[in-house]
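Selected chains only, in their assembly positions.
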């Protein structure tokens, strides 16, 4: 598994270049970012060089398509998607992520039908570039009733949705926080095949009752109560070899210096990977 | 358009043979029935002869697959489906119908995902036999809140579902009752293409407020308040040439003699087709 | 049916604007062109105004994706496709065309598999913009053995390919020349449904044996030996209401003045539509 970072949890980084350099400095192997700015400034080759010089791979891009609102907005995103996928593909990226809110103000069945069609188109386009689409189920209880109707929030429901989307390059984004807030165990991970997981997020939860855990109340790996050693062991046991990217969503952005947050992140990874018996 | 009958509205018919003969006698051109019993008794050839001798075509079969409950029940239906489709295909039938309840006790988004996968499989199997799958949206207001969560009930939602199912041989079952209870007009029909409609049901509604109309409170064509002449004109204007089958769902089965109900049905068809300028 | 023009057969037109104006002047209702240049100069609104002021619709765009060579070239086309589809969609265009060469130097089975995947992706993207993909079978005998292995060239084969592509928005481009060189009759057209045809090309063939007819040896409608009246009657009888666009592929571009070629085109349309009983 590759240790990765997202921008969530690293504070006010100055630039993508700095992000990549600091990720390398603190022992990470992957970053999740939108490479568009880098490519505009450095070109594809320059960006590739930057990544290679730092020993960093591009873990995942976010889906630049709005599939939750109107057809107009959806279509506007498709132009962006082909451009981004073309760039990401040349940079060696093979994963593109989007998340699923667990409730909705739309008629949920109709929204599911519309979203199925739209995400299939996204998956097809991404597939042309050998990129997989990762669907992130979102577990925190407060979001399940935040909007009028229930949508979906479990990995089992998301696997069923993948079967409805019916494209070969769609899989799960498995986030430790959503695993935890769904009340799942290592055995739930062990029942999956590695190829069903496209990307992984890691983070920790405070010591409050699980149904009170807030989506933007996350803490650094090893600083909370989630059994992250078990989480990583489960993923390792089924043969998952992709990126495990830290994503610390918080109500306000941390004000600590970036290097300090990087160090904290590294310490967290060392602790939980160590506890899992997966390297120093 | 072919004038057709279903068993709903013709009382206690003794046998499929009698149904076919009476349909012919009263000027109908199609019947909707499950041909399995006929085929068992008469063979495929004998059944074909019976139909041809009476100038009757097999309008539509019902989908013999339970796609609303467990995977086990769904799978059990697939064996039946291949057998039925094989027989129906030889008998010249090209339509297979199922209806969509407008509310559900399941998580509606998850149920939509599961049902999308299941109906796609049914459509694929039917497609192998050149049979199209007709999805019937169901409009009556009381059913929209009969179960815990809303599902879908409009033709627009059903077209979006068809796009999610993404099989070329799936279309609408357009029922006059559901058109009426959705508050739709001729112009809504005119916006469709004929190939989006696989099958049509005709029936009438009593003179009560539209939101009080009960699904099993239907009356014979021309005996109620639905603008069936407009309904038929709309279908004709877009080039629909398939079956228009009477379906009179009632709380209790009519006790009138079958021939009397046949005569009443014929009179209803004559009245509304006549008003639409579509033949005697 | 709408009378349409392509650039093939109208000589050295100066600009898209002139093409649209002359099409209108000579009684045509549609033009097939790539709107990109117009949109760049006039904007989407300005282009729409130009079309509307001339009473001209955008009949079809060509598929800007190379699906016959490498994955790299294919991918490069996808970015173009989303941009073009977005523009064409706003301009009211609902058809996008590509043609199928009847022989190939590739392993034909493998090429069919690869092309199936690629055209499905194109169809999905076009579908997001409510545009249909038209596949043009190509009949002339000399092309069937021009490259090493046979590919496909009949409408029946193309319909089977459409079933393999399995997208709802894919249909035939039915070209009179390819109908003729396939040795087909009106009854072959009558067996189709209108929704299986996305676009139509019209042109005529010289009086040489059918197996000697050259793909770029076409003449103007009514100046050759194809039964174009029958062709149009067949299309009309099944309810085809789309564009019938002239496409005169010749070995060298005609040197006559554009207005003279426009007049000749108009005369040809008048003759064959008249003979078909479809207006002056």
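Chains here go by letter, A, B and C, matching the order in which they are written, and residues are numbered from 1 within each.
Here is the rule we go by: contacts are C-beta pairs under 8 Å (C-beta built on N, C-alpha and C of every residue); 3 or more make two chains touch, one makes a residue touch a chain.
Nothing here was measured: the structure is a model prediction, and the numbers come from that model.
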Request  = With 3 chains shown in place, count up the copies in the whole assembly for me.
outcome  = 4
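The definition used in the following text is that only the chains that are shown with their structure count from here on.
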Query = Looking at which chains touch, is this a line, ring, star, complete or other?
reply = complete
Message = If more than half of the interface residue numbers appear on both sides, call it same; otherwise different. Which is it for chain A and chain B?
response = same
Query = CA centre of chain B versus CA centre of chain C: separation in Å?
reply = 38
Query = Just how far, in Å, is the C-alpha centre of chain B from the one of chain A?
reply = 45
Query = Which residue numbers or ranges of chain A touch two or more of the other chains?
reply = 120
Key: Partner chain B, residues of chain C touching it in the complex   = 162-163, 166-168, 193-195, 239
Request  = Quick one: which bits of chain A touch chain C in the complex? Just the residue numbers, please.
outcome  = 71, 74-76, 78-79, 81-83, 86, 89, 118, 120-121, 124-125, 127-129
Inquiry  = Taking the touch rule as given, give the residues of chain B at its contact with chain A in the complex, in rising order.
reply    = 104, 107-114, 116-117, 120, 149-152, 157, 160-161, 163-164, 166
